[in-house]
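Pasting in a structure now, in C-alpha cells, and then I'll have a few things to ask.
Complex shown without one protein chain; remaining protein chains in place.
The first chain written gets the first letter, and so on, giving A, B, C, D and E; residue counts start at 1 in each chain.
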Amino acid sequence: MALVPLLTDDQADAKARAVFDDIRTARGTDYINNIWRALANDPAQLQATWGEVKRVMAPGALDALTKELVYMAVSAANNCSYCLHTHAAGARAKGMSEAMFGELMQVVYLASQTNRIAIGLQVEVDERYAQPPAPPSA
Amino acid sequence: MALVPLLTDDQADAKARAVFDDIRTARGTDYINNIWRALANDPAQLQATWGEVKRVMAPGALDALTKELVYMAVSAANNCSYCLHTHAAGARAKGMSEAMFGELMQVVYLASQTNRIAIGLQVEVDERYAQPPAPPSA
Amino acid sequence: MALVPLLTDDQADAKARAVFDDIRTARGTDYINNIWRALANDPAQLQATWGEVKRVMAPGALDALTKELVYMAVSAANNCSYCLHTHAAGARAKGMSEAMFGELMQVVYLASQTNRIAIGLQVEVDERYAQPPAPPSA
Amino acid sequence: MALVPLLTDDQADAKARAVFDDIRTARGTDYINNIWRALANDPAQLQATWGEVKRVMAPGALDALTKELVYMAVSAANNCSYCLHTHAAGARAKGMSEAMFGELMQVVYLASQTNRIAIGLQVEVDERYAQPPAPPSA
Amino acid sequence: MALVPLLTDDQADAKARAVFDDIRTARGTDYINNIWRALANDPAQLQATWGEVKRVMAPGALDALTKELVYMAVSAANNCSYCLHTHAAGARAKGMSEAMFGELMQVVYLASQTNRIAIGLQVEVDERYAQPPAPPSA
Partner (left out) sequence: MALVPLLTDDQADAKARAVFDDIRTARGTDYINNIWRALANDPAQLQATWGEVKRVMAPGALDALTKELVYMAVSAANNCSYCLHTHAAGARAKGMSEAMFGELMQVVYLASQTNRIAIGLQVEVDERYAQPPAPPSA
C-alpha cells in the first residue's frame, strides 16, 4: 500500500483537479493512474512533474516510442515495479511489438553485465574517449 | 587503475587474441578498447561477452542506434563512467546528434525522478496494468 | 515472505529475547517489528544492529526527527519498501507533518534527478570544491 | 572529463545565459558551477532544472539546511561524487557544523545497513504499518 | 505479475522447449522455474542465459556453494526479490547451513555500510592499492 492516500477527484484540491483534467485531455481517457492520485497530496509537485512529463516525452529529435523504450530501460535499471508495469502498457499502446520489447530487454541485460565488468574491474577510460566534443560555437 | 593488467596482444593468450582479431574485423579498426584488454585476463569470459555484444547489439526489431541509446541510458542509471564515455563516442559515430543526446538524457533524468516518486511513495500498480499480454499461441 | 522465520518470543534464544526486552523498554510498546524477529535468527547481529540504532538515532547535533527524515531519504534511494513503511509511521509519530513529508520527498525527487544529471554527463568536480576543510588541530 | 563541453558565457546561448544570470543573482556570486555549464548545452533542461532547484530547496515546512542534509544523504546513496563535493561545500556555507556532518553520515551508514537487512532477508511489512493515513478531507 | 506470460511447455517454441529439457536434465527435476518460463518468450535470450548459467556456476577454482553465496550477495545488493528466494532455496539444497547463511548476510550488511562510508566520504584509493598485479607473462 502507498505511504499516502490515493486521492479521488473529490478529495483532491482545485490545483490537483486541474492537473487531472489536463491528463485526461492529453491522454484521451478518463482514467487517472495511481501515481498521479498519490502525487495529488502535494499539488505543486504534481503540477511540476506532469509538466515535465509533457515537455520531455513529446516527440522531438527522438520519436515518442524511442523515448518510451529509454524510459523503460531506466525503470528496469532502477527496479521500479510500478513504472515497468505502467510503461510496458504505454509502450505497447504506442506500437512496441513483443519483438521490440524482447530486444529492448536484451540490451538492458547486456548493459547490466558489461557495466558491471567495467565497474568490477575498475577499467580506466581510454584516452581517446576522454574528451567531449567541441562546443557548437567553437 | 584497473584491478587487473590491461593485456597487450603479446601478453594475451591465443584464445584472447582470436577475440581481439574478431573485434578488429567487426569494428574496422585496429584499436582494442581497455575493457577487452582487461577481460583478456579471463579469455573464456572475454569470448562469452564479446559474443553476446555481437548478438544483442546487431540491428533487428530495433535499429543499431536505438540500441546504443538504450545502452547509454542503462549505463547512466548504473553510474558506469567507462561505459558512458565509450558508448557516447560509439553512438555519435553511429549518427547520434547532440539534439538526440540531449533528449536521451532528458528522458533519463525524468525517469530517475518519476521512478523515485513511485518508489518513494510506494505506489501500488493499477489493477489494469497488472496483467501480462496473452501468450502468442493463446 | 521472509527468507527466514519471524521468531516469536518463545522461539528466540535468551540473547535475542534480551534485545526484544530492551526494544520494548526503549520504545514503550510491547510490539516488536518484523525486522527484529527476522534478525533474531542471528542473535549476535540482532544485538549489534539494535545497539547501533540506539547509538546513531539518538538526538545530538541533529535532532531525532531530522535523523528520521534522513533515514527515510536513504530508504527511498535504496528502494527499501519495508524501511519506508515502518519509518514513515515512526517519523509521523515523532511529529513529521504531511507538509514536511511532502517537502522531504520533493528533495528526494530533485536529488534523484540532479544526481543523474551530474552522473549522466560525467561532470567533473569544480576545483574550488575539491578540497576538504582543514583538520581541527591544524 | 564531461561528455559535453562546459560552456563559457560566450558559448552559451541567450536562454542559457539568462539562467546563468539568475543563478548569479540568487546565489550572490559570479561563479557558475560546472553542472550548469554542462547543462547549458540543453538550455530547456537547464531552465527546467534550475527552476526546480529554486522551488524545491527554498525553506518551507523544512528549513534550508535540513533540505541540504537530505540532498546529501540521497547523493551518498546514489554515489554522486560531483553532488557530494558541491553540496558539502554548500551545506557548510549554510551552517552545517562538522558534528552535524558526522551525524548525517552516521544515519546514512546505518540506513545503508538496515535497508540491506530488510531487503536481504526479504522481511514483509508489518500489517500495522501497511496503511496510509486517511486523506485530509475524510 | 510478470510483464510477459509464463509460457507452458505447450506454449513455448521448439528452441525454448529444448532449453527446458536441458534444464530438467541438468537439475534432475521436472520443475521449471518461473524465470525460464518468462524468458521463453525470447528463445534466443533463454538459450544464451541458460548457457551462461551452466558455464559460470559450474565448480572450478571456486566450488559450487561458494558461487551460490556470491550470487546471493549480489542479489541482495541489487534488491532482486525473485533471485533471493530461488537462490536461498538452491544454496540450502547445496549444503548452506543456517549459520553460513547468517554469516553471509553479516558480510553483506557490513559491506553495505563500509561501501557507503568510502563513497559518502569520497575517500581516495591509497597509493599502495592503486596498481594491478603484473601480467602473467611479464
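The working rule: contacts are C-beta pairs under 8 Å (C-beta built on N, C-alpha and C of every residue); 3 or more make two chains touch, one makes a residue touch a chain.
The shown structure was predicted, so the numbers you read here are calculated from the model rather than taken from an experiment.
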(message) Even though one chain is hidden, which residues of chain D still touch it in the full complex?
(response) 79, 84-85, 88, 98, 101-102, 105-106, 109
(request) For chain A, enumerate the residues touching the unshown chain of the complex. (result) 76-77, 79, 81, 84-85, 105, 108-110, 112-113, 115-117, 119-122
(message) Touching the absent chain: which residues on chain B qualify?
(response) 3-4, 41-42, 45, 49, 78-79
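The rule we apply is simple: only the chains that are shown with their structure count from here on.
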(message) As a quick test, compute the distance in whole Å between the mean CA positions of chain B and chain D.
(response) 28
(message) Show the residues in chain D shared as contacts by 2 or more other chains, in ascending order.
(response) 1-4, 41, 49, 52, 76-79, 81, 85, 108-110, 112-113, 115-117, 119-122, 130, 133, 136
